[in-house]
Every structure is written in C-alpha cells, then in structure tokens.
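Of the protein chains in this complex, all but one are displayed in their positions.
Chains here go by letter, A, B and C, matching the order in which they are written, and residues are numbered from 1 within each.
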C-alpha cells in the first residue's frame, strides 16, 4: 500500500494487543491456539492488559482477587439495575451494560482510589519518609481537603470477611517471594492511621484489600477499576440471569403498593396564556 | 481524491442527514442558521427523522405526544435506574444512558408494538375487511399465538388520563384536515374487540394513544420507540438531576434495613479437592 | 399506613417531579391532561427540570438551543457508536444508550464547563471586578493550571455557524427584556481575552453559545450537559435509524480491507511451564 490515504487510514487505529491475518490470531505475539488450554483465564487477562504472561502463581493471586469481588447482593445499585433491566425486554448483554455503567467513581472506583492512595504513600516513603509517618501525613492531607479515604470501613460489615483472607494470601505470596509485601504494609499503616484519627477501627474492606493485591502485582490504579468491573460482571450476570428465570415484567425497585413520597407542589391549574 | 482507498473510505459512512464543510452545517439541505430560531424543537426532530419539515400543526401534534410520555415515576425501572446510577459517581449522561438502555422491547417497546398492530389491521382493511372484523381477527390471532396486545389496559390506572386527552387532539386534527383519523378508528376498534373478548374494558393507555398519533403522522413503528426514548429521556434527566441534588451515595433499591430474601442453599463447607 | 417499615419505605424514594394516584398523573402540580396540547415540548422540559413553567418566549429560546446542537455528523464518536451499535442486533434504545453514554466530560461536557467558566467570571464581577479584567484573570488562571477553556475555537469550523445565530437570538431576547444579556457579554469578554492571549481569534462555538443561553435562562451548569444530551439524542436517533435502514451487520469503523496497525511484539512461541 503506497497511496497516502491508505497509509493514513492504517495509522488511524493502532494496537499492540492483537495481530490478525486470515487464519491467524495472535495476542501480544502469542498464537491463540497456543494460549487456549495452556494459560488460565486470569493469566489471559494479565497478558491482555500488561503485554506479558504472568507466572502461574501471579495468575493465581490475580484470580483470588477476581473471585473475591464478584457480588455484594441485590441491594447494590449495580446488581439491582441488572435485575430490573432484565425485566424490560433487553438482551442479557444490555442488562449487564446498564449495570456495569453504574460502577462509576463512587460505586466502582473505590479500589482505584485506594491504589492511588497507596501509590502516594509509597512515593513519600521513596522520598525518605518512615512508613507510619507517610501514611499518617497522606491520610491527614486528604481528610483536610475533604477527600474520602476509600478502601477502609464498611457500612454493613464490622469486619469485611474478604479482606483478612486476601491479606493472608498476600502474606503467603510475600513469604514465597512472589510479591514484596510493600503495599500490604502500606495498607496496614493506613488502617492504623485511620484508627488513631477516628478513635475506632476502620478495618480494610474488599476495595482496600484487592487494591493491595493489584498494587503488589504491578497494575496501575485505573486498571484496578477495570479488574473490578471484570469481577463484578460475574455477579451482575448471575443476578440478571436469575431474574430472567424468576420472570417479572418492568419490575420496579419496590412493590407497587409501597409507592414513593411526593414532595412537590399541590395540585394547581394551568394558568391562561401558557 | 482519485486513489481507490480514499474513494472506498468516503463510501464507508454515508448519510443523508447532515452535510458539513468548514463553516457550513446543513441538515437535509437546510442551513443550521436558518433552522435555529425558525423551527420548533419537535419540527427539528421531524426533519431529522423524516427528511422534510412538517407543518406547524403537524409539529404541534408531535410535540403533544412527546409531552405526554415524559415520565411515569420512580417506580418505573428506567427512572429508578437513572436515580440509582446518579448516586454512583458517573456523569449525568451515563446515568441517563443506563436508564434509556432499559427502555427495551417490554419497557419501551409497547408503543412500537401498538403501531405494528395498527398497521397489521390497516393492511387487513386495505385488503377489503371491515374495520371491526379486521380488528377482532388480528387481536384473536395474536392472542391465540400468546402475543401481548400492547397499548391497552394499565396495571395502575383504571383509565390512563393521557389517552383520552391525546385522542381528543387527534380528533381536533382530523376535523382540521391534518390527519385522516384512520388510526384512531383502528385503535378504538381494538379497544372494542378487547372489551368483548375479556368481558371488561381495557382502555387505551399512553402507548396505545401515542401510537395513534405517530401512525396518523406517518412515522414507522421502529421510530415510535425512538420517539418514546426522546420523550422519556426528559423524565430520566429530571429524576437523575433531582437525585443528584438530594445526594446519596450508592443508593440501592430499598432501605438497607429492609434487605432481601435469600432462597439458596444453607451454609456448607467447601469440600476437599476443589 | 402506620407501621414503621411502611413509613420507612415511603421515605426511600422521594420526588417533587411527579405525583400519581390511580387515574391521576400530575407534574409539579399540573395535571398531565392540562399540559398535553397546551405547553410546548421545550416548556415541558423546562417544567420537569426547574419546577415552574417558562413563558412562551423563554421556552422558544430554550427550543432554539435544543435545535442547534442535534448533530455534528458521523465522525463524532457518539454518532459513529450509534450507527455501529445499530448493526449489532440491539433495540434502537440500546443503540442510543451506547452513544449517549459517550457524551462524557470531553465529548458532552464542554457546554457544562463553559457555563461554569461564565459563572466563575460572573462571581468575580459580582465581587467588584470589571468584566474584561475578570474574564482575562479567570482565563489566565485556568490556562496556568492546564485547564481547557471549553466553548471557544473549533477544529473543523473557522467560524461555527451556529454560534453567531444563537448570539443574535440572545441579543433579541435582551432587547425584549427576556434576558439580561450578562452572560453574552461574559462570553464575548472570554472571546476577547482568548484572542489577546493566543494572538488569533478563537471564536465562540456551539458549546460556548448554548452555554450563554442556558446561563441567561437560569439553568445550572450540570443541566447544561443534560440539555445537550436531550438535543444530541435527536441526531443519535436519526443516525441509528438511517443506519438500520441502510442495513449492515457488525459494521466496524473502517472497511475490512483497510485494517489497522499492529505495533506489538513479533510472533513468539509460548514458553514451557506457563
């Protein structure tokens, strides 16, 4: 192809993820038929996002984090959205899309924000600060500017059962030389700093704990959100499918008989001239 | 441009809706600066979808149908989705998208289906059948094959207050020579056929009535869904915005204390070997 | 209802937008049957978002802004997304949702950001600054902190033909006493400040001009984005519908023969042990 438009077009979309020619599909250089059956699904996720294959142990740790965050029940807006959409006459992909779309900065971004927090503390430590001082200072600064400290405390669980289990896996991985344990230490320092400031424990939750794993494994914060989406999509699909089987047409958030509160103006006539 | 790739590219995306060059924007041939301030928003909607401008009276009747369907309250899944998504940390466009996405075949497609029903009856009449026979036969055939008859009856309103008002506007338009009144007659024949079969009235609802207007004005059924989306988007935006102002973070469908019912297996240990 | 759960439930969803009982639908206090046929679609949009009906002249000015922004062609990502989705086997509401979802901070938020800019300058003026100084200072401060100044300049149009036409309508409205003209003056001061800094004109574009109208009419910035979504949804629907009629299955962004550039690793074997 030597004409200029063709060259310009071929430059428009560029990717290092996938290379194809008729009969050939390669991801990051590996033929798809070599990958299928030889690498686990978490390893494939890693390859697609990072460009290189992980070790089996790295892939397993990633897989554990993906298992941990699949679902938190039909009271979560994302799950409720999936279930409601499933009664409205759309394909299961669209019910999933409406739900995944709601995993925004607040509902889906807590892990990403915890990763950014850990990275900020890591930068302070790299600059020479002691870990506990670095954590206390970063927490203080964020609270002073009214930022949320995401990844700690839970409005439903006094202790989130997923967090200690994930931390134990990180500790195993540290002992095995798989990860440095640096981010687990940072997260525990944040936990200590928060407890001191608040006068009560605010234990690490699922977002704080998966953030430790994703940081230990070298993922950047924005991919923390992406990995959470991949994980929570499983629960979203399970609930959309369950709702489909339960049936229901145009199912609202509460029973029709419960209704909602109206807080607006009393009945009024339309004035003339409008 | 004479090279083949450039020609091929210029053929890939083609539209009769909009024509642009630097400093010039034309819709269906009309310069945007001529349209702005000179045609109403419903007239612009008509032009974009149909290719020609409507008369002012046609645009007004379209506008009345768009006004009628803006909202049906926070118990509708689409509205609840918009409100929940608005508490999850996404832009208001994304809160709207999650909701609009749920206006599927069941939640958003009733008007479209009513339009198809009317068209099928119209075809029978065009083939020589009397209107009441045509309506009864089409209804019978659809019920026999377990199809829903959309546009009639309402689970909340004994009489949907929007329908008689819209029908009165159609009747005015018929008297004024703006529309034929053919589809209003068809819809009333469907109403009669249903009442006879069911032994009780199933009065026309908002979907059945807007379907009459869209058919009278010459829109195809699939655009009936599209027009409903444009209309309901207004309510979706109003509720997303109201929820944003009310605040709330990760607001679920019911209060946290109400919970949900669990119907699955009792607690069980993970067996070895898994 | 006197039991506590029922009361709690009725408090969970609250709205001042819509009030319903069987056979009755009221928006902001007005019966729907009074609104249908008596208020224009833009007036209904205003009522839903603001709580009160506008005058006919206010509704007309709002309508002009809504007409102006309906579409900017298939090269805009939102329009391309709608067209592609329409070939993938989803309902027209879902094709629209995928597109509307992409009207994010960059693609759909420029008007909102221009409104915030104008409000910040207005606050400086209210604090005693001269308009040209206030505009220059606000622009300088934003550029110094690497913020974009949205609403001015266009990568395609040397002069955006929509802007002068919208400004002329604002000037008419000012003369008629409908609006103060304050925000038009602010926008022109921004235009002057930018021209001075850049050494070349960066004329107001559609986002800067609709922002003037929405500010003059008293809408808050976040609703600026919402109103843009309502407007652009018309173009999104028109293109999704046109693509549906053109046909196509799984239509990609460029012709299959054009392809894309691959920039990743060369073919490589999967190493043992992975």
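As a working rule, a residue touches a chain if its C-beta (ideal position, glycine included) is under 8 Å from a C-beta of that chain, and two chains touch if they have at least 3 such contacts.
Please read all numbers here as calculations on a predicted model, not as lab measurements.
Shown chains touched by the undisplayed chain in the intact complex: A, B, C.
Touch with the chain omitted from the figure is made, among B:28, B:50, B:142 or B:174, by B:28.
Although one chain is not shown, part of subunit C still touches it, namely residues 1, 3-6, 9, 73-78, 80-81, 84-85, 87-90, 94, 97-99, 101-109, 155-156, 249-254, 256, 259-260.
The set of subunit A residues touching the chain not shown comprises 5, 8-9, 12-18, 20, 22-25, 27, 31-33, 35-37, 39-42, 44-45, 48-49, 60, 63-64, 66-68, 70-75, 80, 83, 91-94, 96-98, 100-105, 108-109, 156-162, 164-166, 168-169, 222-223, 225-226, 229-230, 233-235, 237-242, 244, 246, 254-255, 257-258. Listed by residue number, the positions of subunit B touching the unshown chain are 6, 9-19, 26, 28-31, 34-35, 38-39, 43, 51, 53, 55-56, 89-91, 93-94, 97-98, 101, 253-254, 258-270, 274.
FYI, only the chains that are shown with their structure count from here on.
Averaged Cα coordinates give subunit B a centre that lies 22 Å from the centre of subunit C.
Measuring from the averaged C-alpha position of subunit A to that of subunit C gives a distance of 29 Å.
The set of subunit C residues that touch two or more partner chains comprises 9, 12-18, 31, 35, 39, 91, 94, 97-98, 101, 254, 258.
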